[in-house]
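Structure in structure tokens, see below.
Missing here is one protein chain; the remaining ones are kept as they sit in the complex.
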Amino acid sequence: MDIIDRLAEIFKEFPGIGERQAKRFVYFLMARNSAYSENLVELIKDLKKETAQCKECFRFFIVSKNERVCDICANANTDSSVLMIVEKDSDLESIRKSRVYHGKYFVLGGLVPIVEKTTKSRVRILELQEKIKREKELKEIILAFSISPQGDHTDTYVRQQLKDICDKSSIKISSLGKGLSTGTELEYSDNDTLKNALKNRQ
Amino acid sequence: MDIIDRLAEIFKEFPGIGERQAKRFVYFLMARNSAYSENLVELIKDLKKETAQCKECFRFFIVSKNERVCDICANANTDSSVLMIVEKDSDLESIRKSRVYHGKYFVLGGLVPIVEKTTKSRVRILELQEKIKREKELKEIILAFSISPQGDHTDTYVRQQLKDICDKSSIKISSLGKGLSTGTELEYSDNDTLKNALKNRQ
Amino acid sequence: MDIIDRLAEIFKEFPGIGERQAKRFVYFLMARNSAYSENLVELIKDLKKETAQCKECFRFFIVSKNERVCDICANANTDSSVLMIVEKDSDLESIRKSRVYHGKYFVLGGLVPIVEKTTKSRVRILELQEKIKREKELKEIILAFSISPQGDHTDTYVRQQLKDICDKSSIKISSLGKGLSTGTELEYSDNDTLKNALKNRQ
Partner (left out) sequence: MDIIDRLAEIFKEFPGIGERQAKRFVYFLMARNSAYSENLVELIKDLKKETAQCKECFRFFIVSKNERVCDICANANTDSSVLMIVEKDSDLESIRKSRVYHGKYFVLGGLVPIVEKTTKSRVRILELQEKIKREKELKEIILAFSISPQGDHTDTYVRQQLKDICDKSSIKISSLGKGLSTGTELEYSDNDTLKNALKNRQ
């Protein structure tokens, strides 16, 4: 494989990028001047240098002076009584931007595949268990996974793994509410959504 | 306007049909043989003859021997303790097909526009009030409108209009649950959906 | 099948209409008042009464006083030296609206399927042969079919069937030019289009 194909292979791993667009990225980089490429290279290097993974919630954050934990975890105003478990950083950022939640987060690092034996090595379930034991003010854990077979499976799995710890410390486990979302038209809703909307009526 | 344009104008009112497709429908009918057109004409006439609007729930149903009310309203197995208010027939059919609800229905006949003075003439709110007074076994009314500004406005409007009657008879009013629906990805959720999902967590 | 399903079956044959939308059409008709349905029924009947198939070009046209041929065929300004063969009425209308062609037309009534034995019964090839023999001023026949395997097959088939008649009367047979169409981006063009664009460069 020549350099063009090798770089295209790397770009193909970027989220949402197929073979054709990966190739276009390479041609785009070739056509741009050296300054652009050098700038890109420096920023990618800086990204690794200037960011770190929070030791508490495992989200990536911008380090200013060698902090161990991120600004959300370090902020005294963050509500320590509630911990939301999300799949990945971009879910966390999306919820953060919505300003509807002011508690702590924990990034699980993935969903649990339905057929999977080596689960523990893939998601941070041990780290989550340790985290919960450390959080003395915690009263509720909110599971915030996408509504899909894998999201549902992860919800069930995490509840099982946390049951004992939470029972012992009287921590409640909840999941984000299911039902009709903005723009949903009843006429085109699937059975599960209708079932959840009916069950969760209020 | 010639006959082609006049018929296209009518087809343009069909749900989801634009000018171009309306014209195609006319050419399609011209190209099909007379038997097809005659069959279509007969079925449209029969539709009006063989269907009627239920005097109880206002849905359209197939009449066999001059019934006043539809099969759902007439069926002794239908749960009379609960009444679901929907916008239109196709919403009702969608919920019916999902087999998650076994109570009665009421077709409101539309949503209430946000800026609207002559509301009463547009939706069947008076008919709904009368209906509720007649339903002696009724314990709960479920408002089942789409999640949109107009759907929300209709929800608020209907609650106001039914408040007194329901208070008097101790009938509960609920709305379909809001939250994450099937396939929703947290990363791409709007603020309202996240807010509802968080509020309705369980 | 009840009347709702029977009418939906008919609507499903309309161009571009699937099962779901066919059903919506039926609910739409039920919900509209009788006047709307009656109007629709009358217009469909009128369409058959007020239109006729031109005896010369086989397009459908609006009849005013029992004419045998359509306005294009009857118009003395129509260029009789050129005859464009199209698949269907809506192709003819599209070309007519573009005002780039001022000759006569002939509606073949379909494309010739690639695997097909009873071709003659499906498209009006015999009628076309008769038509050409009658047209004394004809100098060129333009085949105007879509660029697809079936369109190409029909092009080849019609050329074969007309060869002898056209050779005898020195009538030229041409096909619409192939190449880049508006909006085509070279980067995303298929091989056949590039081949045709290169071959037909000028």
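Labels A, B and C are assigned to the chains in the order they are written; within every chain, residues are numbered from 1.
Everything that follows uses one rule, which is that a contact is a pair of C-beta atoms (placed from the backbone, for glycine too) under 8 Å apart; a residue touches a chain by one contact, two chains touch by 3 or more.
The shown structure was predicted, so the numbers you read here are calculated from the model rather than taken from an experiment.
Undergrad: Would you mind listing the shown chains in contact with the chain that isn't displayed?
TA: For the complete complex, the undisplayed chain touches A, C.
Undergrad: List the chain A residues touching the unshown chain?
TA: 2-4, 6-7, 10, 13-16, 21, 23-31, 34, 36-37, 39-41, 43-48, 50-51, 60, 62, 88-90, 93
Undergrad: In the complete complex, which positions of chain C touch the hidden chain?
TA: 86-88, 90-91, 94-95, 98-101, 142, 144-148, 174-202
Please note the rule applied: only the chains that are shown with their structure count from here on.
Undergrad: In graph terms, with chains as vertices and touches as edges, which category applies: line, ring, star, complete, or other?
TA: Contact map by chain: line.
Undergrad: For which chain is the distance between its Cα centroid and the global protein Cα centroid smallest?
TA: Of all chains shown, the one whose C-alpha centre lies nearest the global C-alpha mean is B.
Undergrad: From the mean C-alpha coordinate of chain A to that of chain C, what's the distance rounded to whole Å?
TA: Chain centres of chain A and chain C, defined by C-alpha means, are spaced 55 Å apart.
Undergrad: Tell me, which residues of chain B touch at least two other chains?
TA: Counting only residues that touch two or more other chains, chain B contributes 88, 90.
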